[in-house]
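Of the protein chains in this complex, one is absent; all others appear in place.
Coming up: chain A.
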Amino acid sequence: MTALARSATAHLWTGMLMVAVLLVWVALPWFLSRSAIDILVFTGIYTIAGLGVSFLLGQCGIVSLAQSGFYGIGAYATAYGTTVLGLPIPVCIVLGMLVSAVIAAAVGVPVLRLSGHFLALATLALAIIAHVLFLELEWITGGTLGIGGIPRISLFGFTFATPFRFYYLVWPSAFALLLAYSLLLRSRTGIALRAMRDAPAAAAVAGIPIASLKVRIFVLSAAVGAFAGSLFAHYVSFISVDSFAIDRAIGFLLIAVLGGVRSIPGTIAGALFVTAAPNYLSRLGDIHPLLFALALIVAVIFLPGGFGGFMANLGAKLSSGGRRPSAPAGG
């Protein structure tokens, strides 16, 4: 087979696979219970928030536990904006993203100078501060009582009121963001990010603005996290501080790690695990947190590259007929 024919068949297979995935995706809610669809909706919301965390960690080496804060900002912006100020939903969503982005830019400049454990701790501190503020700024957030009556999203007279309907809103959003992050990774900016991860000194010589790129990716991640938070608020229509605590921050980081930080589509698998596993395990009684922790440990030990890394390896093995691709000879 010539290289051209091979790449044409590869494209054909990818195309057919995409169509199959699309059909399964469209058909899925018709065959599932309401609670199963609910899990898939949360998987979609968490995929979006987790994407930001995953890209930051995998491409910039930035461990961020702050995502629950930005997720909360998105949720409260849309809750306050729609219920108190009476603003249109799209305006509130964009507002939440902007507020998150501005805050991320302001805190990102000092915090992202840190690295390793210090950086992780600093972002953890941000998540804690955010949680405390959500609790204290009662006139916006309603404190422990929360905010209820958040309106459902409607488009052209169609209201995304049920899990079944919301499924068809959240997943196209998630897919669009997966695509956007993939485009970013393949662009010259994505190459610059990977370059500064490999050899920061050489990247600086190449003129890559390392510090400012890190801040930009952090800001993007915060805006995406806020978007996920807004979707969450409109989906559940009642929010309180409990949804934006440290466990949520850890959950988002888990999604990134389990999904494989170098893999963008892997985030879906990570989000599915983090959403579905506790839910199904809880049916086994009180030991469910322990079982979840056990499942996590097993997943991390056996899949060091996360689900995404595992799939990529499998794909590479299949396409090379089991042989490892080798470097050219003569060197």
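We take it that a residue touches a chain if its C-beta (ideal position, glycine included) is under 8 Å from a C-beta of that chain, and two chains touch if they have at least 3 such contacts; residues count from 1.
Here, contacts and distances are computed from a predicted model.
With the options "FixH family protein", "Iron(III) dicitrate transport system permease protein", "Sarcosine oxidase subunit delta" or "ABC transporter ATP-binding protein" in hand, the undepicted chain maps to the protein name "ABC transporter ATP-binding protein" (source: UniProt).
Within the full complex, the residue among A:36, A:98, A:161 or A:195 touching the omitted chain is A:195. The chain not shown here is touched by just one of A:217, A:239, A:257 or A:299, and that residue is A:217.
Across A:114, A:180, A:246 or A:295, the residue that sits in touch with the chain not pictured is A:180. Where chain A meets the omitted chain, the residues involved are 179-181, 183-184, 186-192, 194-195, 197-199, 201-210, 213, 216-217, 220, 327-328, 330-331.
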